[in-house]
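Taken from a larger complex, these chains appear in their original positions, while the remainder are omitted.
Which chain is which? They are A and B, in the order written, and residues in each are numbered from 1.
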Amino acid sequence: MTHPYPPSPPLPDEEHARTLLRHMLLIRRFEEKCAELYTQEKIRGFLHLYIGEEAVAAGSIPLLGPDDSVVATYREHGQALVRGVPATNVMAEMYGKIEGCARGRGGSMHIFDAETRFFGGNAIVGGGIPIAVGLALAARRERSLGDSPDELRVTACFFGDGAMAEGEFHESMNLAALWHLPVLFCCENNLYAMGTPLDVAHSETELALRAASYGMPSWTVDGMDVLAVEDATRRAIEAIRGGGGPHFLEFRTYRFRAHSMFDPELYRAKEEVEKWKERDPISLLASRMREADMLDDAGMEELEAEVEAEVEEAVRFSEEGSWEPVEELTRFVYSESDVDGGQSP
Amino acid sequence: MTATYRAAVREAIREAIIRDERVFLMGEDVGRYGGCYAVSKGLLEEFGEDRIRDTPLSESGFVGAGIGAALGGMRPIVEVMTVNFSLLALDQIVNNAATLLHMSGGAFNVPIVIRMATGGGRQVAAQHSRSLEGWYAHIPGLKILTPATLEDARGMLWTALQDPDPVLIFEHVLLYNMEGDLAEDAGAVQIDRAAIRREGRDVSVITYGGSLHKALEAADRLAEDGVSAEVLDLRTLRPLDTEAILQTVARTNRAVIVDEAWRSGSISAEISARITEGAFYHLDAPVARVCGEEVPTPYPKHLEDAALPQVDDIVQAVRSILPGTEGGGS
């Protein structure tokens, strides 16, 4: 089924458009660097790149406020970067250095950051979804306790098309709808779960329909068009904050690279990938900005330079970072203070 | 004041809810039904749906939601009806609750308490009679509590709720009706140390939870024959109080471990291994184990009784390692 998406929303003002472009470019260049560093064996383990899907994170996450929360997957560098986790700490995490946002304990799949309420980085497919439900439950209760903002905090939960086949997805959707919780479910439908195409994994491939069956508003969105992503997300977040309960957004997108660094990509044709690259979210926005005279070659070069500087700084920072002493191996199995510390609400 | 174990748990929940506005109870049938073991009867009426939350049959979903709520600043008490159903939530317990603190390099701790009923003895057959608390004790990041007395049933919950990390509390199904004295002002108890429930010289009987009472009865019987058994209640299975274990063995030089779980790979194995590692030269006889038979629990009473450790089995195991008996050493 092809999606006759509604017409793309109008371009926003130049500054805002530039921010969107900058975010996407940052993710792109940051991850291209990661791939390079992987070859150099600076980064190890599993590395899942977001390249091609940048519009989803860039269009949605900046709409969240500082008290809102994000739950993501193992393909979460993009989410972390636009959420404001410093590129330095994200990169250092992948180096396994102490300066990483999880002290290097987690690596690429486990980006965590208390400051920005970035709750991972979950590498069990679907495993983060119930957690998002719980964060939303806490947000609702907080409000009734009276010591929190007037409007509901929103929890944005990212997961892939593949995750929707997991039982945890089902249980979480039902809980969120049943309890009318302030969660934004963001499905990044990139048409594959590793090598398994959508229609080999789901009897109902219209994922927004599946979500709607729990009785929550669910829309399908052009995930390559950052303006469409932003528009849909804005409307959903407004509704949620106002007490409209959980919303589900299916972002139709595509990953341009392999699933992970180990993937020989036997399961899809090069032509298919090339076809999708014609709708590269960065080029799409850049062309529209050029057409509207918001961007020229010089402007683009400037952006590229900014982003490159940020990435280079992240690499430098990580190179200079330090290794956790082996003596500290068994730290962080239990909290170091016995007191009931924990996150403040 | 006389109370039941059930009432002690209920009081502990009530107190926690009253004392800390972040606390709530969540689980299947904890509200309208009153709890499958009637532990939370009356609490929904008293505290309302925000504090006593009935959930759908979604073990992974609501345990995960409890983890999320804990991350979000709440102090959830999640009830999983029985340990058997917790297998459906194992991903959340092991991959998330136990792991998040480490994986996040200390950024996020998970102050959740998960309560579940455990154990056999009620003729509810293979899928409803498991004792997996010792199995859970394998997982770093979790704390495993097994209250065996009214005092611990009353007091461990509060301590668990103050713990910054995930705590699992296992309540043996046969204890809910147990009656006993409970001080009016009973409150929080420590959860770090095992407790000697009976002092003795000749042998250490090491146990926990539902089996404690069988061990005490066995000790009574042995006393009649002049055998003085010390009974150690582990109370907490992770972290194990190794010091207390080694000390009692150093005193008596003989140990019998009593554990309702299937023998192979049960916590009794770990205790035996630690005794070997830490008190080898104190041992006058091999460490003995009285465990559950390695069989899914059968329904008929005579077979279920045979599958679970009984007082007689404990007495016999003790006798088998006393001096002068075959296994009893020199």
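Methods note: contacts are C-beta pairs under 8 Å (C-beta built on N, C-alpha and C of every residue); 3 or more make two chains touch, one makes a residue touch a chain.
Note that the coordinates shown come from a computational prediction; the quantities given were computed from them, not determined experimentally.
Q: Would you mind giving the copy number of each chain kind in the full assembly?
A: Composition of the full complex, by label: A x2, B x2.
Definition applied: only the chains that are shown with their structure count from here on.
Q: What whole-number Å value describes the gap between the mean CA coordinates of chain A and chain B?
A: Inter-chain centre distance comes to 40 Å.
Q: Over in the complex, which chain B residues touch chain A? Could you list them?
A: Within the complex, chain B contacts chain A at residues 21-22, 24, 50, 55-56, 58, 60-76, 91-92, 95-96, 100-109, 111, 140-141, 143, 161-165.
Q: Along chain A, where are the residues that touch chain B in the complex?
A: 69, 71, 100-106, 110, 112-114, 119-122, 124, 127, 129-139, 141-142, 144-145, 167-168, 171-172, 174-175, 178, 331-345
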